[in-house]
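Only one protein chain is missing from this complex, and each of the others stays in its spot.
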Amino acid sequence: MERSLTHIALFAALIAVLGLVPQITLGAGVPITAQTLGVMLCGTVLGARRGALAVLLFMALVAAGLPLLSGGRGGIGVFTQPSAGYFIGFPFAAFVAGWVMERTTLPVGIAAGAASVIGGIAVLYIFGISGMAIVLGKTLSEAAMLGMAFLPGDVIKVVLAGLVTQAIAQARPGSLLSRPQTLPVSAFN
Amino acid sequence: MLTLTSPVETPLHRLPAGAKLAGLAVFTLGLFQISNLWVLAGLALALAALQLSFGRRFASHALRMLKPLWPFVLVLALWHLWTGALADGAFLVLRMGLAVAAANLVTMTTRLSDMLSVFEMLARPLSPLLPPRRLAMAFALVIRFIPNLAERMALLAQAHRARSARRPGWRLVVPAALAALDAADQAAEALRARGGAD
């Protein structure tokens, strides 16, 4: 019980802190932040339910006025910006990524990469593109064209999500809550 | 921690947070029903005047908070210059700006703790699933651990720099995630030492 609560809270904090990491700039000058990587990790490490709750907790604090979205954004306005769809899609992305992770028996790194493609790209883009279409008054296919600008960055993040999850599984096998535990975890949870 | 609440006290600071949020919801829904450009322009002028009435400092803070919108303004501008439907473009820019500025106004005039209390109240119907005290505990834990994790990240970056000429970049993500996992285990034990999660 305690362990579940603290993992959810610490991963909410992790998403926030990853928004502060100096941005990695791709060749074309498109900056990508590690924040959505944090969202994917919530799913691939904590699993569907805990992962989605961690993301919701992060969102509540952002909406309440903490400037924790990358670029120092925050407040209720995140729900009305053109990018609101991505924000609203975060917990669904984490949930689906976690759901996939919990159900495949593929090796951890590959499973996490696949889970991130489905959760962090397919699901997230459905929300994100719909949001842009509504706020910018465009059709879905027009908005989808805009959304594709982020695809290269997100593909990199999918690869990173796989590598990072793999590294976590090696360093702390008992902490990968998205996978059935093979080692005895500390006795309380 | 740093919040987006404006240090400039306004009469809006004294309104209850719940009322402001309800008002904002009604305003935003109404905004998307409007189809006349001039009505939107009038609203935008009124909102700008309201913010200016709170002083220069407040208004410039409000303006800074609109900055993340500029890429979208640019996209809309290019798009509508291309299609020639300039009035439509102006309409969309105004509507987007109004929706965000009104929400920012609520954020700027409401303390974090008041906003979180509203969220805790809104979550009360879920209390069999999510006991209110556990939610409050979760908020407190996140606020406690953000500076802690940020500091660990900064130390990791320094440790990297001390032994490598390359920028750490994404390589920090693994140790940061491990730090979060370890801190979660330690906090669970600390919580248990003083009576557990509920």
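Chains: A and B, in written order; residue numbering restarts at 1 for each.
FYI, a residue touches a chain if its C-beta (ideal position, glycine included) is under 8 Å from a C-beta of that chain, and two chains touch if they have at least 3 such contacts.
Just so we're on the same page, contacts and distances are computed from a predicted model.
Engineer: Name the absent chain as its UniProt record does, using one of the following: "2-hydroxy-acid oxidase", "Putative respiratory nitrate reductase gamma subunit (NarV)", "ABC transporter ATP-binding protein" or "Ni/Fe hydrogenase subunit alpha".
Structural biologist: So, among "2-hydroxy-acid oxidase", "Putative respiratory nitrate reductase gamma subunit (NarV)", "ABC transporter ATP-binding protein" or "Ni/Fe hydrogenase subunit alpha", the name matching the hidden chain's UniProt entry is "ABC transporter ATP-binding protein".
Engineer: Of the residues B:14, B:56, B:166 or B:194, which one touches the chain left out of the display?
Structural biologist: Going through B:14, B:56, B:166 or B:194 one by one, B:194 is the residue touching the chain not shown.
Engineer: Where does chain B touch the missing chain, residue by residue?
Structural biologist: 1, 140-141, 143-144, 147-148, 151, 183, 186-187, 189-196
As a working rule, only the chains that are shown with their structure count from here on.
Engineer: Quick one: chain A and chain B, Cα centre-to-centre, how many Å?
Structural biologist: 17
Engineer: Applying the document's contact rule, which stretches of chain A touch chain B when the two form their complex?
Structural biologist: Residues 1-3, 5-14, 16-18, 20-22, 24, 34, 37, 41, 45, 57-58, 60-61, 63-68, 71, 73-83, 135-138, 146, 160, 164, 167-168, 171-172, 175, 186, 188.
Engineer: In the complex, go through chain B and note every residue touching chain A.
Structural biologist: Interface residues on the chain B side: 1-5, 21, 24, 28, 65, 68-69, 72, 75-76, 79, 88, 91-92, 95-96, 99-104, 106-108, 110-112, 115-116, 119, 134, 137-139, 141-143, 145-146, 148-150, 153, 167, 169-170, 172-174, 176-178, 180-185, 187-189, 191-192, 196-198.
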